[in-house]
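Removed from the display is one protein chain of the complex; every other protein chain stays in position.
And now, chain A:
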């Protein structure tokens, strides 16, 4: 293994060798090496096979921007070999290979290229049968063309998120970014600088004659306390109002910046000729990165294709590194290497004016043809121009235009707190880049009201020379690649235009140009040039395709949310656990399902039901929504929100609340207790209270009634004591409330003190039994509960859970909004016309209810019961269909076995014409069996309501 002597290779630590395996073979590099550099140092240039033709491919950019350098790690597919550092024992394999990288059994695909013209996917894989694509072609293509392999047993990794804020975010730590960041920080701005590479400096870390400037900038940056430098950090998108995701390893920094300077640099572009994808052909910047970062000699005998001053600098670098320089080829008419060319000439290098038309070699470059002459070489370096890194600016609304005179893309920024500086702004020389960065920094300082100067834009004599417009003609034998990721050749794009495609967006979809991992970084300009020429338009007219986030691939872990779903517990959670409750999640809440040993569930639930029907039970109803509606207009407000009338409701009385939306659909119910002329305490269903609260304020934002609504759901806890002996329990409590039949009638409510706790008491319930509901501030919940349990000892008061509650409510035929109603249920369909005021001039949904009533009753919720053994399968369960003439007309919404009535009971929507009591309806059980039942009322138990009003 030979490396260039220091100072070449400042990123590697020659004292620390690191061994790893690539395709089973052991290689040794140094600490700081990336996979591609250590392989190149060992003369292993081939890294992968291409996507479609399985051609040998190696590194081209050393910047992590093409698919050819993607390799497989054991639990990580598509890792960039030119950016991923090696570690001891790392196992690396090549991707997209059938067999081995060196002997790919699919290499013959290269010879079949003419049978796979552009767009052939769309034509070939349609037949022969209807499902041929899904059954045959797609699996085959996935196997042939897929990139890495996902390890479904990969170890779990932790991903973190953080929020960052700053005055100025500078994206890119090259000469421009560093200068701008330092300039702004020195003037007092709070600055973050994000750099993708492991070190700051950008092109200064590998470009010729840059070390003094870099040294100076690094020193100044270190001296700025208000400049936060984040290396290895990818800025993966721009979102509205300067919100940018910064990704470093497994951590996502959601960053909000007042001002942003994009100093993202430029992307060097490859040249187009036959076999331009052979390993050994690379960009000038790639050769410089190999030498200066990793001390890797990129070849032994080189040809340099130089169309700009940087090309000549690379040639000088290669000479310094001991590479034999066969020739410098300058495609510009007359060439214009200037002083740099003279420096080369004095070292005996000849310059050839002309172009490279073809490269030769099988697995590595062997020679190139320049102007008809074949020149043996193992390295071809291309410096023919660059495009600004347009992705982030364009995501932020910048427009990309083409400057015909200088053969380059220009960016025009939108009117926003956003700036560009340096080579992304079309500048090239150190002086111009630095001045431009200072200019942008002072624009930012002016916006931030910090000391600033006005600095004029800069002219860069060198930038004028940086690009030239090549004539791209398709090589007769093809394999002149525009997009290496997708194996797109010049003729593919030309054919697409012949097929009638003119718009780049459509050409992209038809040919897949720019769809690979490089996302057009190396193909957008060439594609625009080819399409412009083929359609007789200017490049300004063809443009480029839309840039969208993300800038580079990101792992799903970075995007995933946290793993802590919101979870709510009542004040009595620990008490329920102490009593042996089986706690289950209901929405966000945890509620007791039943109390006792899980193996006896059914028996225990039956006992809980029996306790309520025959004695007394208590249910924690703290999850119930609670709203306080207060103000002079409170009655009027409730009149408009709910279907019943509340203005004349006496203080100390409860009234049912039914809420419909504007479409006349039932969306919630509850109970309103009037505590004072201007104060109602309103309950809402557990799942809907947040929405009801929002809706109430939304309507009042429009009505502007003098009323205030407060969501007190969490502030109050509640317990419902229910059963024939409930009165004995509450009367045994130490309280100032008269709980007697005479003193506290059904549907009355009051405030008082129980066991020293302030309570709101209501004679309401869901079970159909004598019920008292006591609500108290949640901080007192345990005290009140313990007092209730103590008071209930004489009658063996039993706490019961949610399942018993469901049975009790169904026995009584009470509906559950959301279970027995859906998005269309009207009050009429529930038989709730008694709950809809006919005299009120307005409530939400009134008009729609009337309009729907005029159209007739399409369905109605009916009670149904089935005399079948408890475990019988011949009983329709929830969501089973109700059939009429074999056509579904409704479904079962609730179905349970009633231990009280010893039969199955259900609520179901039946056809509107079948809603009369006694009408036989047909239902289809889950097992397919059809059963008949007569329509009943909702209340299966105590239909005359005798028990609850005692």
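Quick note on the criterion: a residue touches a chain if its C-beta (ideal position, glycine included) is under 8 Å from a C-beta of that chain, and two chains touch if they have at least 3 such contacts; residues count from 1.
Going forward, contacts and distances are computed from a predicted model.
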| item | value |
| --- | --- |
| UniProt protein name of the chain not shown, from "Sarcosine oxidase subunit delta", "Branched-chain amino acid ABC transporter permease", "2-oxoisovalerate dehydrogenase subunit beta" or "Circularly permuted ATP-grasp type 2 domain-containing protein" | "Sarcosine oxidase subunit delta" |
| Omitted-chain contact residue, chosen from A:455, A:474, A:663 or A:789 | A:663 |
| Selected from A:8, A:312, A:646 or A:693 as touching the chain missing from the view | A:693 |
| Hidden partner interface residues of chain A, rising order | 239-241, 243, 254, 256, 662-663, 693-694, 697-698, 701-702, 704, 711, 841-842, 846-848, 851 |
